[in-house]
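In this view, the complex is presented without one of its protein chains, the others remaining in place.
So that you can tell them apart, the chains are marked A and B in the order they are listed, and the count of residues begins at 1 in each.
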Amino acid sequence: MSDAAHEPSRLAKMLDSDFAYKFRTSPVAMVSTAVTLLLVLAAIFAPLIAPLDPFNPASLNLMNGFTPPSTPNQFTGESFLLGTDDQGRDVYSTILYGMRISLFVGFAAVAFAMVLGISLGLIAGYVGGWTETIIMRIADVQLTFPSILVAMLITGVAKGFTPVEYRDSMAIIVLIVAIGLSDWVQFARVVRGSTLVEKNKEYVQAARLIGRSPFTIMLKHILPNVLSPVLVIATISLALAIIAEATLSFLGVGAPPTQPSLGTLIRIGQGYLYSGEWWILFFPAVTLLALALAVNLLGDWLRDALNPKLR
Amino acid sequence: MSQPVLSVRDLIVEIPTRHGLLKPVDGVSYDISPGEILGVVGESGAGKSMTGNAVIGLLDRPARIASGGIYLNGERIDNLSLAQLRRYRGKQIGMVFQDPLTSLNPLLPIGDQLTETIQEHLGVSGGEAHNRAVAALDEVGIPAAKERIGSYPHEFSGGMRQRVVIALALCAEPSLLIADEPTTALDVSVQAQITSLLKRLCRERGMAVMLVTHDMGVIAETADRVAVMYAGKLAELGPVREVITSPRHPYTDGLMGSTPLASKGKRRLHQIPGNMPRLGQLPDGCAFHPRCPYTQDRCKADPGPRLKTCDGRAACWFPLDGAQAAKGVA
Partner (left out) sequence: MIAYVIRRVFQSFVVLLVVGLVAFSMFRFVGDPIDNMLGQERTQADVERLRTTLGLDQPFPVQYAKFLANAAQGNFGVSYRQGRPVATIISERAPATLELALVSGTLALVVGIGLGVFTAIRRNGVASNVIMTTSLIGVSLPTFLIGILLIYVFSVSLGWLPSFGRGETTQIGGWSTGFLTASGLKALILPSITLGLYQMTLIMRLVRSEMLEVLRQDYIRFARARGLRERSVNFRHALKNTMVPVITVVGLQLGAIIAFAIITETVFQWPGVGLLFINAIQFVDIPVMAAYLMLISVMFVGINLIVDLLYFAIDPRLRIDGRHA
């Protein structure tokens, strides 16, 4: 016991740090973390929480279509918390499943962008020369175009390459690749910058002298130094990726109606804006809003709290 | 003696912080007469720049004048509104900052910056303002002023830029010039040119100059009188020659002991032990007592006497006499 008193556990140390203090004193950080966690958990456990499986045709009854929220259906008498859409699918369940796809695409795209950006950044910074010039030139050119446009183009090209019958089933993967490819530049730039600085420090020179391979040096010595800015960019990228996915799906070039994400649901709901079935649009829109806002605010706060020198 | 251009009376500047009130300027009084250069010297944080900023009303928030009075040619100016004070800035009080590289707007030709100031305060026509701008540049020794008036700041060297800054500060013919470390950012060879320029302008125009610097050497060459500041308070105030040759305050003595001065001949340089305390951590009694070689019990309990006018000279309970000072700290 006395040992524990002298040596605070790792958890206690973490809770005592500046970072934890900043977190505990910032309502924005607490609320946005709570909302993000809640939504992510809801998405992960969607099959357990959702009252119905919206993709199981057996559970659907067209008679239930257009049931307003929490009111019994005039034909079947069934009631749904957030109402149903045109095909009688429970809006609450479709949102849970839709959020699953939105978050999955978001996380996967950011992970892809991160791996690609970090690798290219490390290589550019460490190897230098022509390799660096080519990588960074591509990055510069890509940076002159808005990333959503790049993602759209990649989606279009990928669609062209995919045979018609596979287009729907490949759509999610296409989305991940398109958003990931449109977003690697930031990671590459930050990592290259830090690599250039670290490369010339004495411990790296020493590691090189004792014959460590460039791969080991990059991974073990340089990478740890760039993690905090990368974390910040990743959080901000996640918000952007979620919005990008929603936008592409809303435009009809993202997640297909058979696997609807929040963006697809909003696209479907927009059609009922005039006819009075507001709930089909409203609830997915609010969910997307909460998700995007929470992750964005979290990223913003993280940037201020960790304050790495971005750019 | 004629009326002083600037009179500062019991000036207190305070900064409210979470840990209480800080007083970067605490009960400072002095006068500057026409044609006189008052050197204000001290370590960084001693409150010397803050005094200058208070006079021209450029204190950065949350710093504010808490009490005391500032009189310019007999008129009280510390209680003026910002709009009223603006009419004094440039017109009555000119100010020169430390770094000539950053004092000039990089995107405007120096001529534009001069004429806008002249027109603002003197209400003359564009052509007349242009002529005066050329004259102002001429006066501070910019060669070929007529041709250079359209040049941008980056086209001048550091010393030349400081001349431009001085021309800007003086172009509306103020009666008081506050020069805040005007030579610190310059090469040593250029420093002497700038100080002699200031001296010349002061004599020719009969202008009062407040020269803020941490460099005792500059003071010795330029100033008529010197005010030594320590931790927000005046430590010593008197004619330059006297203060240098026979300092009365132990801090001034230590300062002299650590400055190489031609007038003092060859000798060992000393350093004052310790650092000036931070404003939040001032000791009781005289702020200098922990570093003072002559500390007595009274110094620890009782804050030093406040200097009212020139006559008091040193704010010390036990001022040094000439003999002690000559021995130095050693």
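Descriptive notes on the structure:
Criterion: a residue touches a chain if its C-beta (ideal position, glycine included) is under 8 Å from a C-beta of that chain, and two chains touch if they have at least 3 such contacts.
As the structure is a prediction and not an experimental result, all values here were calculated from the model.
Residue A:296 is the one among A:33, A:93 or A:296 that touches the chain missing from this view. The residue touching the chain not shown here, chosen from B:3, B:67 or B:102, is B:102.
The residue from A:157, A:173 or A:197 that touches the chain not shown here is A:157.
Considering the full assembly, B:121 is the residue among B:23, B:48 or B:121 that touches the omitted chain. Interface with the hidden chain, as seen from subunit A, comprises residues 141, 144-146, 148-149, 152-153, 155-157, 159-161, 239, 243, 246-247, 250-253, 266, 270, 273-274, 281, 285, 288-289, 292-293, 296-297, 300. Mapped onto subunit B, the interface with the missing chain covers residues 56, 58, 86-91, 94-95, 97, 99, 102-109, 116-117, 120-121, 152, 154-155, 165, 168-169, 172.
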